[in-house]
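Complex shown without one protein chain; remaining protein chains in place.
Naming follows writing order (A and B), and every chain is counted from residue 1.
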Amino acid sequence: MAEVRYEAASRLYPGAEEPAVNKLNLDIADGELLVLVGPSGCGKSTALRMLAGLETVTSGSVHINGVDVTLKPPQDRDIAMVFQNYALYPSMTVAQNMGFALKQAKVPKAEREAQVREAARILDLTEYLDRKPKNLSGGQRQRVAMGRAIVRKPQVFLMDEPLSNLDAKLRVQTRTELVDLQARLGVTTVYVTHDQVEAMTMGDRVAVLKFGELQQVDAPRTLYSAPANKFVAGFIGSPAMNLLDAEDVDGAPGIAGAAIPLEESVLSQLKSQDLDQVAVGVRPEHLTLGTTGIEGEVTVVEELGSESFVHVTVSHRGEPTTLVVRDRGETETGRGDRVKVDFGGPIHVFGSDGLRVEA
Amino acid sequence: MTSATTSSAAAISHEEEVRRLERREGWKRRLPILPALIFTIVVTQIPFLFTLFYSLTEWRLDKPDPRKFIGVDNYASLPGDKFFRDAAWVSVQMTVMAVLFSLIVGTLLAILLDRKFFGQGLIRTLLITPFLVMPVVAGFMWKTQMFNATFGVINWVLNLFGFDSIEFATRFPLASVVVVLVWQWSPFMMLIVLAGLQGQDQSVLEAARVDGATTWGSFRQITLPQLRPFLELGTLLGAIYLIQVYDHIEVIVGGQPGAKNLPFYIAQRSIGGGNRFGLASSYSIIVVIASIIIANIGLRVLSNLLEDDS
Partner (left out) sequence: MALFTRAPKAEPILGQNRVVAAILGLLTWIIGLLFFFPLFWLVLNGFKEESVANASPTLVFDPTTDRFCDVTATSKWVSWFTELTNLCQPSEVTGGGLLTFSEAFSNSFWIVLISTVLVMILAVPAAYALAIRPMRKWRDVLFFFISTKFLPIVGIIMPVWIIARDLNLLGTRTVLVILYTAMNLPLAVWMLRSFFAEVPKELIEAAQIDGCSLMGQLRQVILPIVAPGLAATALLCVIFAWNEFFFAIQLNPTGASTMPVWVNAQQNFQGQFLAELSAASVLATFPVVIAGWVAQKRMIRGLAMGAIK
């Protein structure tokens, strides 16, 4: 059990100009499941590997349970890692794979076997203990990789996209099992993914990275309802938020000729800013189709059964622009229909610096 | 104030520590290579510098005269040296013919083998065997049991059809050596081309077939370009080895003229009793230069292969 702390930790790869991870400050509480998310190449894996000791921390420091581990080799950090490709030892059986770390730590054989059996029971692997990894299915391999991590009872679990090699259905199922397991074991976990749905559904808190810089760390709901900047607003949520450069409507930000309902405090903060540089965002579920509002033409309807997403092309800043509207089957629309879009929920405003303008 | 100083001091020591660790890591990475590197340099590169030096001297081991520095005189004498010219010409013919024919035969064999048929594994094994045979044995076997005028199988077949026996190794020394070289090196080329054929992207071939390409058309336009690096690799490795052929010549034609290539002649004129170390060294340098030219072209090919990977 341990808390984890990054203190202005950076990693500059030899020969690179920009650090892959730049002055990362992050506090992870004991027993928390923190998800690191961001687009490909943003430095998630690097950040995780810095914690594992597989990547040198070029400046700043990393702490586990209050101890500065920045210069310690991986084996002295009491962590366990699950790799994207599982990295199972091909020449060892499932049981040997799971017991390998214990064997290195010179745990007596009987105790080792008991612990391996216990982990196998939890993960439903008992009948496969004598098999080699190449004779297992993808899902079973994933569980063995998990088993190898939990057998050690480490202070921290590190997971780098452990579900990305599973098929879609198994991924969703394993996702919930993993959250349940983590909560039961209560081990602090850092989980890396590029899939924002995975991040939102699994994380106690989610940290969003971009170009090696931390954008926001918050609970999933906060991240969704109050994104700290334009990047987070666009990255979190599926389908993505309608994020547009504002149009100047009578000196206030607007969309397609319609002023948007904003609180006075927001408007006053925008007074000093160039409206051209301001961005506004509305999530699809906060737009409605009706008899009032912005007029446009339906170009695509994505039908999901329980709901549908209607793409409406409107004229915004003189150019055709698409707004995505969630429709819960209240209206029947098809391609080519002329419809009206109205605001029905919170609207996010981002100033010229890209940061959220809070009411 | 004080806290600021301590933290910056700590930062410096941290960075020093990181640098120290990285230096150590760097040595950890380099150290394992050093023994192999040093051994290779000592045994191959340094003697080469000696050869370069010898080639600038007049030096005969059979005479008491001391070694005499004569600049490029040895090289200047080469164009007028009939023995050198003959040996060089034999080298060129032998290398070009052996590489070319074994590449052609090897490619055809690979194409034949790259299909399912009964006994495929067995035939592949039989086909690669000549490459594994000791060159001295290969030469002896062909000379006495294939080419020989009285006991040779080839002549026996010729007699069967009413032709007279021919003592191949004396009548056609160069061709005889080339035949044995091709017999030994075709399997090598075959294995390399086979690796290329089996590694090729099947989906592209299928796409071509869906698009209505003929068998020959898809071979020429898709398979052949994909095989190119393998053919080049085969040519390079083959040329590097075949330019140095010695064993076959010693066994099949021995001291007879007509098929002595440069390596054979160099050995004869120096260690083998000729004792002209200075002059023979200048021959060696010519062989090295020829190899460097081949290797340069070859290394470019290899580095292209490595680039594709990363």
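Basically, a contact is a pair of C-beta atoms (placed from the backbone, for glycine too) under 8 Å apart; a residue touches a chain by one contact, two chains touch by 3 or more.
Everything quoted here is computed from the prediction, not taken from an experiment.
> Taking the full complex into account, find the residue in A:Leu54, A:Val197 or A:Val301 that is in contact with the omitted chain.
A:Leu54
> Which candidate, B:Val18, B:Ile70, B:Val92 or B:Val133, sits in contact with the chain we can't see?
Result: among the candidates, B:Val133 touches the missing chain.
> Which listed residue, A:Ala8, A:Ala105 or A:Val300, touches the chain dropped from view?
Of the listed residues, the one touching the omitted chain is A:Ala105.
> Even though one chain is hidden, which residues of subunit B still touch it in the full complex?
Looking at subunit B, the ones touching the missing chain are residues 26, 28-33, 35-37, 39-40, 43-45, 47-48, 50-51, 54, 109, 111-119, 122-137, 140-146, 150-153, 156, 183, 186-187, 191-192, 194-197, 199, 202, 205-206, 209-210, 215, 219, 223, 229-230, 233, 237, 240, 243-244, 246-247, 250-251, 254, 262-263, 266-267, 270-272, 277, 280-281, 283-285, 287-288, 291-292, 294-295, 298-299, 302-303, 305-306, 308-309.
> Which positions on subunit A touch the chain that was left off?
Touching the chain left out of view, subunit A contributes residues 14-15, 52-54, 73-75, 79-81, 83-85, 87, 89-91, 100-101, 104-105, 148, 152.
The rule is short, and it goes like this: only the chains that are shown with their structure count from here on.
> Please compute the C-alpha centroid of subunit A, do the same for subunit B, then give the distance between them in whole Å.
55
> Can you tell me which positions in subunit A touch subunit B when the two form their complex?
Interface residues on subunit A, with respect to subunit B: 56-59, 61, 70-71.
> Could you list, by residue number, the parts of subunit B that touch subunit A in their complex?
The contact residues of subunit B facing subunit A are 11, 14-15, 17-18, 21-22.
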